[in-house]
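A single protein chain has been omitted from the complex, and every remaining protein chain is retained in its original position.
Let's look at chain A:
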Amino acid sequence: MKITFDVNGRRTEADDVWEGESLLYVLRERVGLPGSKNACEQGECGSCTIYLDGDPVCACLVAAGQVQGREVRTVEGLADGDTLDPVQQAFVDAGAVQCGFCTPGLLVQTHDLLERQAQPGDAEIREALSGNLCRCTGYEKIMDAVRLAAARKAEAASNRVPVRPERFTGS
């Protein structure tokens, strides 16, 4: 079957889609967006997290046919041209990326968290990221990155002195 949907603001068509195929497969193999990662295909790891009509969901659990006419935003759609989203920049600066396999899903999930709750407490961060597994970092640097992103977004909003990462990484 053929499906037409919006990805990162662009109308996109995928052809010869198998009826039982996941959105994750379509994104990675048919429309050239391999940012969303395929690790478990059963909703357990969160590395395929994307926005579907504004809600973060696991792309591996959405049937391709279900996105006909809908809006999808992937990790590739977070940056503004060459300028990384504050969440992405914070992950880089806080050293929250090791092998990087979990990173795309964590970025989308963190992006959503900070849209809904600009200054989350640690418990809220843990809860929001409870469906994203990372096997490398031990999560501490990821927590640092989320706090850093939140602080930078708050700074940007009040337009004061830029926040340096050292304050949040415990070094």
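The rule is simple: contacts are C-beta pairs under 8 Å (C-beta built on N, C-alpha and C of every residue); 3 or more make two chains touch, one makes a residue touch a chain; residues count from 1.
Assume contacts and distances are computed from a predicted model.
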| item | value |
| --- | --- |
| Per UniProt, the name of the complex member that is left out, chosen from "Protocatechuate 3,4-dioxygenase subunit alpha", "Quinol oxidase subunit 1", "FAD binding domain-containing protein" or "Lactate utilization protein C" | "FAD binding domain-containing protein" |
| Among A:A14, A:V62 or A:C134, residue touching the chain not depicted | A:V62 |
| Absent-chain interface as seen on chain A, which is shown | 1, 18-20, 22, 41-44, 46, 49, 55-58, 60-63, 65-66, 68, 109, 127-128, 130-132 |
